[in-house]
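Shown here: the complex without one of its protein chains, the others still in place.
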Amino acid sequence: MFEKVLIANRGEIALRIHRACREMGIRTVAVHSTADANAMHVRLADESVCIGPAPARDSYLNIPAILSAAAITGADAIHPGVGFLSENARFANMVAEHGFVFIGPTSEHLRLMGDKVTAKQAARDFGIPTVPGSDGAVADIDEARKLADGIGYPILIKAAAGGGGRGMRVAATEASLAEAFATAAAEARAAFGNPQVYLERYLGRPRHIEVQILADGQGGVVHLGERDCSLQRKHQKLLEETPSPALNAGERAMVTKLATDAVAQLGYCGAGTLEFLYQDSAFFFIEMNTRLQVEHPISEMVTGVDIVREQLRVADGLPLSMRQSDIVLSGHAIECRINAENSVSFRPSPGQITAYLAPGGLGVRVDSALYEGYIVPPHYDSLVAKLILHGTGRNECIMRMRRALEEYVITGIDTTIPLHQRLAAEPDFIDGNYDVHWLERFVARAQP
Amino acid sequence: MFEKVLIANRGEIALRIHRACREMGIRTVAVHSTADANAMHVRLADESVCIGPAPARDSYLNIPAILSAAAITGADAIHPGVGFLSENARFANMVAEHGFVFIGPTSEHLRLMGDKVTAKQAARDFGIPTVPGSDGAVADIDEARKLADGIGYPILIKAAAGGGGRGMRVAATEASLAEAFATAAAEARAAFGNPQVYLERYLGRPRHIEVQILADGQGGVVHLGERDCSLQRKHQKLLEETPSPALNAGERAMVTKLATDAVAQLGYCGAGTLEFLYQDSAFFFIEMNTRLQVEHPISEMVTGVDIVREQLRVADGLPLSMRQSDIVLSGHAIECRINAENSVSFRPSPGQITAYLAPGGLGVRVDSALYEGYIVPPHYDSLVAKLILHGTGRNECIMRMRRALEEYVITGIDTTIPLHQRLAAEPDFIDGNYDVHWLERFVARAQP
Amino acid sequence: MPDEKPLDPTVGDLVRALAALLDEVNLSEIEYAQGERRVRVARNTAATSVTVAPAPIAAPVAHTPLSAIEPAGTIKAPMVGTVYLAPNPDAAPFIKIGDTVREGQTLLIVEAMKVMNHIAAPRAGRVAAILVADGMPIEYDQPLLVLE
Partner (left out) sequence: MPDEKPLDPTVGDLVRALAALLDEVNLSEIEYAQGERRVRVARNTAATSVTVAPAPIAAPVAHTPLSAIEPAGTIKAPMVGTVYLAPNPDAAPFIKIGDTVREGQTLLIVEAMKVMNHIAAPRAGRVAAILVADGMPIEYDQPLLVLE
């Protein structure tokens, strides 16, 4: 096993990786920006190297600095964590070229899944449905009409160059297709200087369901069940749970089989997540994340599998330490993302922590790099803590979430704790009755 | 279910009970001495009542004050916690007489198991072996010789009125019995004014093995496996683990069956623990604790069962929420008792906590009422935190223990954290090679 | 709540306001929390129960319990129980504000475990304040009245 691992990340995920290393007897090197000199992952690591100034592009995204830090500390391997360089194929290549092990999949797999078009094609090749659509720009309304019949209504018309909802229209039936098509094309031209649009089946109330997989590239592939990450605001997940309250056993078996079959065919090695939209008992592949995910702990809670440990093992050429038959999905788990932001306005709230006390007791896990006196810097992601709850059932888990949120003390900054408390009291959430649009409406209700 | 429960205890165990209540939607009443006005269980409870001055006899042992507090707050039930009044049959009776529910077994069972003589007799009646002995004072050396043949050597000769090792001798064989008998009797007379002695089989290197049971008094009886609590200093447990590294599957099956059969025959209702000495594949009953135990969390970690929740359920007349076949013993768990005392001299170390940061992450549970600024009062037990680790195997669990101890920050007072760190590095501990005498020798090595 | 029971101004006013509201809208209980302070007022047929407990903590810093606001000459509860200002519901109160009492004179009764405990004046003095209401539950060490 590796003797020394450099952790090319910061915050709670750097601490998460440090903990897995320590428990395997591996020495750790923390790299950090000047803004993070007092961060917890720096304090706990065996060695630390300052790699640049506060802006991420000069430090956590600074590939030469990270490789130099690995060289001067004599690290064997580099764990990229989440975000930053974790899905950067060029970085993975350079890590290998400089004689270190990249703790993640091959750069080929990073590249394949890093491009939405090739990723969707790969999924289709493996027999996984994607959202039906036009596969490219549509020339005119006649072609659109023909394609739409094949895709099925309602139809979403989207600007090819688009984003942010502009150049986007929904046609509920054929009757409204022509007008919607014309409007979307006109908006697309106005907004992006390009009138090209494409078509896609419109999903009105999908859930975001993802499957955690682990593979060793030696034939070993397992899934750790699915996660329901539908509670999102501006495409940022706020709360994740497993199992999904929406799936039945047959759907669960189907989607996990889709994921493991694809990963096996891919010859993938590492941790990964296949993300799907789910509506009316159908799953549509969106993308594959070829790295650790923020919400990985809930899968750990219901399986007992240490995902980071397995990442380290397979990166070192070892097989997975379990087979699918060893994995029992037990109980229910929820993760509350605690962000340094106002729970109503979502205004970022960096600053000094004046008091900190994490909840404890049965079924409560806290992954956080916060401590009293720590200054949350304004330069990075606002995630400062993950409160992870485990219970024998969903109701017990939600009750535990309430009592743990009640105990959690973080003062000096605003956090999303009050938002999670409102959520825990909300009938739709308690009933598991939500889709990817639900949270936006819920938070809007609280806004002045 | 109860609407409001009064918690007649303090410290981490009061917080433990509060948490279980909150997760069941039950309101809590904290009672406290003047010294505990700022304690965490008081801060978190729905209501609190000061019941007396700092000394426990005037507050936590003050039965009229506790019953009055229950009356004025309208509590339905009283949870006695651990220690204090938890095994007091008179208190259990008075609680019931005043119209509250005592969360614990019947006063008859408290009384039966509270007396060492009746408890051992009951155990024998249920077919559980006890340490073979003379069942009372031995008249003279002739009687001693006859009895010793039946009991088997080595023989321990103990003062009937004794304690603390005085009037105690071991005879390895019959050859040394007469001299040992005479010496013990002489010492007993000198120390206690009573020369009576009794005989018992001497166990030179026993382990302390105990079985956690839950019973609902309606035919439901389960065990949650055994705990190995052999690491003791002055009869105080320091570290507990489950499963015991010393038992094989057959021994485990045997001792858990002994315990559940006895509890079923007893018609017991509540949580309880049967304690045994174990040596050379044989188990000898010592006593039964008719209450929650400090080390209960390790059994929770390997079974997922919330023991306090089950206590509340069965006290309210509900059946246990599981059968034995639902319980899977999964992985390994260790509890480190963090006491406010010097880790070498064991001098108590009350005082103000100047910094506090509990470890987090996968497989780490902390049960503690500490917080920064809290003043550990000098009046009570020195246990201030329980660090509970869970892993898929014993080795992973010990590695997790090391990294969690490394992260744990408690400043302002001395704690036993350094002792646990020394333990985690000790080959005998790592090999699971210890008995009830081992820790005394280990701590003696560190003493100046 | 009658005016002659001057609680600490902020607490007293709060309780009074809540009690008035209780009447106004015909409730049996109101809970009110602000910052570290929480007050619950409730009314059964017999008595108004006032329980002051720490609110779910905002921060684990030492707070000053309400019972710590105490003038000199304060007589504190020797036990947990229910306080009565008169020997029986129809009788006149033992004392009223402004009374001069002699040492050993009964000031009020604390009922605990069905026993009526007479609380006697530890010394002679003038009753400057009565800090509890008839039928109110009290905790150990809670200020009962002020003797000048």
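Residue numbering begins at 1 within each chain, and the chains themselves are lettered A, B and C in the order written.
Just so we're on the same page, a contact is a pair of C-beta atoms (placed from the backbone, for glycine too) under 8 Å apart; a residue touches a chain by one contact, two chains touch by 3 or more.
Since this is a predicted model, take the numbers as computed values, not measurements.
The chain that is not drawn here is touched, among residues A:N9, A:S48, A:Q196 or A:S382, by A:S48. Within the complete assembly, A:P64 is the residue of A:P64, A:P378 or A:G393 that touches the hidden chain.
Residue B:T354 is the one among B:T354, B:N395 or B:N433 that touches the chain missing from this view. Contact between subunit A and the absent chain runs through residues 34, 37-38, 40, 42-53, 59, 64-65, 67-69, 71-73, 98, 371-374.
As a working rule, only the chains that are shown with their structure count from here on.
Seen from the Cα centre of subunit C, the chain whose own Cα centre is farthest off is A. Computed centre separation for the pair subunit A/subunit C is 55 angstrom, with centres defined by C-alpha atoms. Note on chain placement: the centre of subunit A and the centre of subunit B lie 43 Å apart, centres being C-alpha means. Along subunit B, residues 44, 371-372 each make contact with two or more other chains. Residue numbers of subunit C whose C-beta contacts span two or more other chains: 56-57, 60-61.
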